[in-house]
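For this view, one protein chain was removed and the others were kept in their places.
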Amino acid sequence: MQNSEEEQKLVYMDHAATTSTDPEVVNAMVPYFTEYFGNPSSPYTIAKESEEAIEKAREKVANAINAKTDRVFFTSGGTESDNWAIKGVAFANKNKGNHIITTAIEHHAVLHPCEWLEKQGFDVTYLPVDKYGRVSVDDVRDAITDQTILITVMFANNEIGTIEPIEEIGEVARENGVYFHTDAVQAIGQLLVDVEDMNIDLLSLSGHKFYGPKGTGALYIKKGVKIDNFMHGGAQEKQRRAGTENVPGIVGLGEAIEHVTSDIENHAKRMQSLRDRLINGLLEIPKTHLCGHPTERLPNNVNIVFEYIEGESILLMLDSYSIAASTGSACTSASLEPSHVLVGCGLPHEIAHGSLRLSLGKENTEEDVDYVLSVVPNIIERLRSMSPMTIK
Amino acid sequence: MQNSEEEQKLVYMDHAATTSTDPEVVNAMVPYFTEYFGNPSSPYTIAKESEEAIEKAREKVANAINAKTDRVFFTSGGTESDNWAIKGVAFANKNKGNHIITTAIEHHAVLHPCEWLEKQGFDVTYLPVDKYGRVSVDDVRDAITDQTILITVMFANNEIGTIEPIEEIGEVARENGVYFHTDAVQAIGQLLVDVEDMNIDLLSLSGHKFYGPKGTGALYIKKGVKIDNFMHGGAQEKQRRAGTENVPGIVGLGEAIEHVTSDIENHAKRMQSLRDRLINGLLEIPKTHLCGHPTERLPNNVNIVFEYIEGESILLMLDSYSIAASTGSACTSASLEPSHVLVGCGLPHEIAHGSLRLSLGKENTEEDVDYVLSVVPNIIERLRSMSPMTIK
Amino acid sequence: MAMYSKKVMDHFMNPRNVGEMENPDGVGEVGNPKCGDIMRMYLKIEDNIIQDAKFMTFGCGAAIASSSMATELIKGKTLEEAWDVSNKAVADALEGLPSIKMHCSVLAEEAIHKAINDYRQKQNLPLWGEKEEEKPE
Partner (left out) sequence: MAMYSKKVMDHFMNPRNVGEMENPDGVGEVGNPKCGDIMRMYLKIEDNIIQDAKFMTFGCGAAIASSSMATELIKGKTLEEAWDVSNKAVADALEGLPSIKMHCSVLAEEAIHKAINDYRQKQNLPLWGEKEEEKPE
């Protein structure tokens, strides 16, 4: 075990929280700050550069999810995309019905808009998940009423990595004439995403989860979907999403999604082998369990609970060894509640407390994994030796 | 008159549309893309840098408008700030009343949220303005009913530059216990803005209007104002505005607003002298009128209508002389309607058609002004010589 | 905002056939209902052939370029041929127009039609109609 004071390079394993922006992506962005800075809505020459850059980026995003280019709309991130999809469909279709179906383990960017809509008179069904975090397609089907206007189920969960049965839910949605939105923020760059094959009507994505810039995202809206605007104002994005376009951000998003989806199979294979090495190593520590689905999981997601100890303490110790990770512990959440995802999978609060999420990225190596595996057992032991729960 | 084919450097006079991002601002941002890229919500060391950078930027924004630091919330731009302020106050106070007061010449980022709220059962009064684009404080007072929950009037108009009587409206709002929001997107960096002195409860600003990055903005919310969230999701911004923070963008916004407000009096004086030189020069062309208020106007705004000709044509010709400007002509708007601002000031459609807005910025010089003055008369003459309206 | 092709810019910056005409044989003035602009077209006609065409336009770059191109296209043509010059033909000759600017080329087609009918009226010839079946064969 290396001493924390020595110069250990940062082993960043929190890619599900955010990624660094690729230097190549930054380089692509920079000219649009200072040189081609024109407002794309303007008719003069320098603005033409901005407009063309946006359309090129739109094509790249569309290619990545097999969408028609003109059905991709740029937003300020995954949160805005989720808010737009859910509130936009709700308000535009309230004459048709007031019922929305989602799951208990969605990201807050889905859950909180749903809760807010409940205050505005909508009904929301929060479907339970099994112990692996999977929602049942039958449950989705059974929840549909003649009032149902939207089903929103995430592509893959950000905490436990479980992949949901998107294609099947898309099928059920289509059979029942209900719109289907999926939050694919964690899926892009890890899994194949195809809005056509998967019967997806609306899809959210966020740039900073795949080496793109923060504050950028997109919403795919299938042709014909009835949806209100969310950001009202100027005529940008074909009058669908107002606000002066974040040109450098959009350029960066386009660059990043092209890079990350260009060789997704090989990338996923590499991530999966690191992931499994990490999982197997960590599960050798006693009183330790894997959260999420053993196989239907994001190739870069590791989520382990260690009994008797608390996650923030693990993170702080890891930080002293230059390892960056995440936890679903109540102590790190602003609400002081343990992760609704872990609780949703049936974990008792005190167990959820000891969760550790390691999410891998392209710069991680086998060496990094082995370094983490060399450090974690000692940290766990040390914290358990302070814990009043280990002794009867 | 110089030939358009020669190498003329760009004379950019469309700063009200957008500005280039200061190279210093870009330099300040870059490390937060690649180096200090951590998610500010994370507890480890690299995330600390992000968090501290955000708080420093918040202080800079607060200083610029004389607000308490913790009352500044970062958004994705002026449009989001306006949407949040208006919809947020509307939904949070609908038990108290359903009436909103605004003016006919607001930016679409204010008008369109108001129109959308009308569909949700709110009542909106769109106050007229005088021929200079000023709203009457008495009209505001008279429009207040026991149902009024919000007054929203822009600080200064983006097209004609007219400055509204903000302090007086703030006074009226306070006397009547109604919230007062102002869209100060065009005012920052041009005028002194003081939320305390001016009785402002909510204020919107947008980074790319003052040499900051596109896709960044802020909403000031006075302590105690009852307002719903607009962007629902994660616990960012003290649970007021969800979404992973655009750290580089926020850093850039902070840098930019600090620069632009540091010596505002001298900057405004310089702009004003260029502006007046430009106005006086252009008014020498026959059948030409100034739009907006002659004195109560943004120091960097010039807006002139030329009878008998159309604005897009003027812009295209100016572009061939490397001059970038803007117009309120119907031909350049996505809706093919002439500017609601010019029409709101009482201009007939065909006159509004010939409008030219030149908005100055810090890099503009007297030379630039003289170059524009050497080019415009010929363009006007040329276009008038093609116009069927000049001959009886 | 959508931008223009090189050809559009050429016809906008250097419009052909711009100006008034002395003693035209036909004049057509139309207004663009979409954005409120105006186009006036003058024709000089001899032996059923358009000898000369001129225009005056109050409108956007696309409107001016369309006027210019339309006058070029109809010069030397018979009235029947000129009548058949559609707005699409004008736009194509300009190497395309942004879709939100197609209505400006319609202005040109309509101005030609109106000028031809003005001539036919002065000649006491029956007017041609806009509809397909009424067009000259």
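Note that the chains take the letters A, B and C in the order they are written out, and that residue 1 is the start of every chain.
In this text, contacts are C-beta pairs under 8 Å (C-beta built on N, C-alpha and C of every residue); 3 or more make two chains touch, one makes a residue touch a chain.
None of these values were measured; they are calculated from a predicted model.
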Among the chains presented, those that the missing one touches: A, B
Touching residue (missing chain; options B:51, B:183, B:245 or B:307): B:51
From A:247, A:274, A:309 or A:345, residue that would touch the chain that is not displayed: A:309
Footprint left on chain A by the chain that the document does not show: 308-310, 312-313, 316-317, 320, 329-332, 334, 336-338, 349-350, 353, 385-389, 391
Touch list for chain B against the chain that is not drawn: 40-43, 47-48, 51
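One rule holds for everything that comes next: only the chains that are shown with their structure count from here on.
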Chain occupying the middle, per Cα centroid: B
Centroid spacing, where centroids are CA-atom means, of chain A and chain C in whole angstrom: 55
Length of the line joining the C-alpha centres of chain A and chain B, rounded to whole Å: 34
Inter-centroid spacing, chain C versus chain B (mean Cα positions, whole Å): 40
Sequence positions of chain C contacting 2 or more other chains: 1, 61
Numbers and ranges of chain A residues touching at least 2 other chains: 41-43, 47
